[in-house]
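What you see is the complex with one protein chain gone and the rest in place.
Coming up: subunit A.
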């Protein structure tokens, strides 16, 4: 390992001297396009597979994922790529050194930058800034992005925008149109985007998974444009065109960890910092990030079905020796040296690696088999992903599973859907693995020691291997069969119920809240979260602010603090949590209206409720008056009252009393109330609310009072 924490290694490419003079001429006009490739996922989604091999090097249709990413970058005209790696960086470096990217003739010069200190995308970009690596706009991608999108148009638009308004647009995110239900839509990556239809500016960006209700801040609709689009049919390709400012912004905001943090932070602070994010939507390109095994399954099958043309298996774009395969009907690809036994059928979408031997009477469909595998007779493979040097004995059935390097599957084993056999595992004979079983040579208990250090250096791996040896020979035959080797992988040392969650996690189904999801922090707080990032501050602010306001008012009541001081405190909270004035009022109304429930419990009757609430309203009237000034404020105030009461149907009768008292306290004026009442409401429930007996009487009374006052004049 390197002694220095950061070490830059230039592995190949044209040496600087040779290419400089040519570039220098262009410098004034056009800088060579650069890219930052993050070859680390910063989470443990692919554990236990990624315990032995970093995710970027996992084979996808027999080619490492990072090669797809580099091919994509090169084909879009990137001339210099910085590969940042942390987890198992030496393996990635070794791979790149051997690959065609580091040949002297490569049009794309690859620099590998390694450090054990990177914990997130934020760290990487801060390092980019610290080392001043980028000179102009650059592409930011992960090492597991597979794409054939031509970004040149997006790049041009980006440059145009930068030229028009200097340094306002800092980033262009690339999205692919894919309607809900599309295979490449990763469930954790469901996003909802509000954008300005004309300028393609992103106004709001939110992950939408498992959220039933979506909130859009009103201010995005006041931004002066007359065309908005709110889109749910987009897939984030995880490719973005960034200006050097992005790296600077990451340095300035040291709490940004992920791109999500960055985007949200930038959008929230748009008024202050004046930075904007734009987007580019592609219709016919392909772009997806292999963020879990389900995506791995999808992207692999798309590669074989040639959706990523011209990146197809037979193109051999990675230029590896002996990997050129032939393509025949029904998308059957064969590398040299494949032998197929009598009666075996390759039905469709099959890729077979070099020197693989397949026995007789096998049925193979939708499957990728790596190099040097031996597969016995009467084997059925469907949606199986079999890597290199795997031995599969006779009469085995595999459905939608991943089998890593050097695995041995003995006679009569059945793998049901979504099984994972990690490196060097031996299974069988005659055992059926349940759906979602994950077997690994790593004992799950190792986790305990490693929990403190989430991203291990290579030394740690050696250590854990030693440990495996100590514990060896204690395999459970019920899990791996009588001759099997391997442990059932569990998430940490938690109880058995967690097992399923991990399997889902590696396959990326939505049962387990996504580790990166910030909006779900309440739900996931208690559960064990793999690779969780510190919750982003913005999303929780409103919630925290509400609690704080409640606390303040409670204290105000207990200690009899004057209303002026309460206003002062609330205002300071407003700045601390960066809450807009409108939201302050909405939250204030909500807190006050829910105050009796908080104090007396949720079961109190309507009469009790109003008798508690009315004195409070009277007491805090000056506070309200401070926030409710303009007619629009009144409407907002009434709307939030309505919202609170809609949630508590049983207490509708109290609404009249509340309205009456706020009217009498001169917080709200009658015009405001009338206007709110006449507002054509959208939902049936709020119409019902308006038809409430007491309310009708109150309105009638108001109308009469108005008429009489007019009469007086």
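The definition used in the following text is that contacts are C-beta pairs under 8 Å (C-beta built on N, C-alpha and C of every residue); 3 or more make two chains touch, one makes a residue touch a chain; residues count from 1.
In the analysis below, contacts and distances are computed from a predicted model.
Within the choices "Translation initiation factor eIF2B subunit beta", "Transmembrane channel-like protein", "Septin" or "PLD3A protein", the name that UniProt assigns to the complex's undisplayed chain is "Translation initiation factor eIF2B subunit beta". Note that of A:62, A:178, A:300 or A:400, the residue touching the chain absent from this view is A:178. Touch with the chain that is not drawn comes from one residue among A:68, A:307 or A:387, which is A:307. The residue from A:34, A:245 or A:331 that touches the chain not shown here is A:331. Mapped onto subunit A, contacts with the missing chain fall at residues 74-75, 103-107, 178-183, 185, 283-284, 305-307, 309-310, 314-317, 324, 326-329, 331, 348-349.
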